[in-house]
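Every protein chain except one is present and positioned as in the full complex.
Let's turn to chain A:
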Amino acid sequence: MPALCRTCLETFDDGRRCPACGSPRVTAHPELFSLSIAHMDCDAFYASVEKRDNPDLADKPVIIGGGKRGVVSTACYIARIRGVKSAMPMFQALKLCPDAVVIRPRMKVYAEVSKQIRALMDELTPDVEPLSLDEAFMDLSGTRRLHGHPPAVMLARLVKRMKDDLGLTGSIGLSHNKFLAKIASDLDKPRGFSVIGQAETAAFLQDKPVRLIWGVGQATQAQLEKAGIHRFSDLLRWEREDLHARFGAMGDRLYHLARGEDHRRVSANAPVKSISNETTFFEDTADPDLLDGHIWRLAENVSDRAKARGMAGRVVTLKLKRANHALLTRRVTLHDATQMADTIYRTARALYDAAGDQGPYRLIGVGISHLVAEAQADRSTDLLDPQAAKRSGAERATDAIRAKFGEGAILKGRALR
């Protein structure tokens, strides 16, 4: 059986240890050198970056997340052993792991590191589809001749370089489609390298729970369970038409995924569909002034990101989560697509005013969608708002000042609320 040493990248035929360096970090699989769709997932990415940048944290449980009301966005493996999981409320995490070091996320740093990882991936193939800062799909089909090595070797080299050059570890899932590659990368974390071949696909999936499917959350899972579908083998008993009738478009997807089929391409330019940002409060609030400050900061963040991408949105959405977790979403289609913080803020603020709801809220979010290129945006101003042109000029000037002197160089008063 073809085998690969992930320590020295030696390839050989079978064996539990590498014949060249003696390392036990060996991956062996009959289809190892013929598969080419991979999913790379960094191990506890944010926490690993923090540990790398602050060696004192190396043997401490580290949780990345915001405030006592926030949720865990990443927990390092030490904290995970204690039962801390991502998306867990912070108070619960701290109950499980009172000695944890809680660190506020430094998104800018993570984004920077993510770019470096992306650069390494780009050397492997032009078909890199990032899912987030710390994970991506790669299609290495047809790169064997270019690199002189099969995809598996190049992927092992990628994680080795991530470790050597960037001080970060990642796990690889290698298979024949995206769905299985993503499942595979999760099988052997951290520092994993898992392979799911064509031949074993059906047997592999058979007993697995359907929640493995990306996009099947609690709600879908509950629906599926109602229909008696718990495992992939349950899905195989359904006719395609019946699945479609019961679950719509999702049903068609389930039919194929149950058979390990996923024809989605790894696409480098998966179009961005929306840009949004939200914040969870330390304490539930109904204070309009406070909320106003949040709406502004969120609008500004969304606007910054839209400007960075050269995009603008035609629809502005305001999201409010009440103290009882009930969600309130309001959206409006603008006459003219926008990327301006001022317009996003004013629109979201009007939505807030029109919501006719008293709160209190635990979360507020602002987003734009129906994105268009910035050339098609902000092309006209409001006749009834003669100051709009001036404010827009001021915003462009603010952007220029920030680009030159840094993020905090100039702020609006309401950003301080």
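Methods note: a residue touches a chain if its C-beta (ideal position, glycine included) is under 8 Å from a C-beta of that chain, and two chains touch if they have at least 3 such contacts; residues count from 1.
Going forward, contacts and distances are computed from a predicted model.
Enquirer: Looking at UniProt, which of "Cysteine desulfurase", "Carbon-monoxide dehydrogenase small subunit", "Electron transport complex, RnfABCDGE type, G subunit" or "Beta sliding clamp" names the chain we cannot see?
Expert: From the choices "Cysteine desulfurase", "Carbon-monoxide dehydrogenase small subunit", "Electron transport complex, RnfABCDGE type, G subunit" or "Beta sliding clamp", the unshown chain carries the UniProt name "Beta sliding clamp".
Enquirer: Looking at A:S34, A:T201, A:T381 or A:T398, which residue reaches the missing chain?
Expert: A:T381
Enquirer: Which of A:I64, A:L168 or A:L351 sits in contact with the chain that's absent?
Expert: Looking across A:I64, A:L168 or A:L351, the contact with the absent chain belongs to A:L351.
Enquirer: If I consider the whole complex, including the chain that's not displayed, which of A:E200, A:D336 or A:D399 touches that chain?
Expert: Final answer for the missing-chain contact: A:D336.
Enquirer: Footprint of the hidden chain on chain A, which residues?
Expert: 314, 332, 335-336, 350-351, 354, 375-376, 378-386, 389
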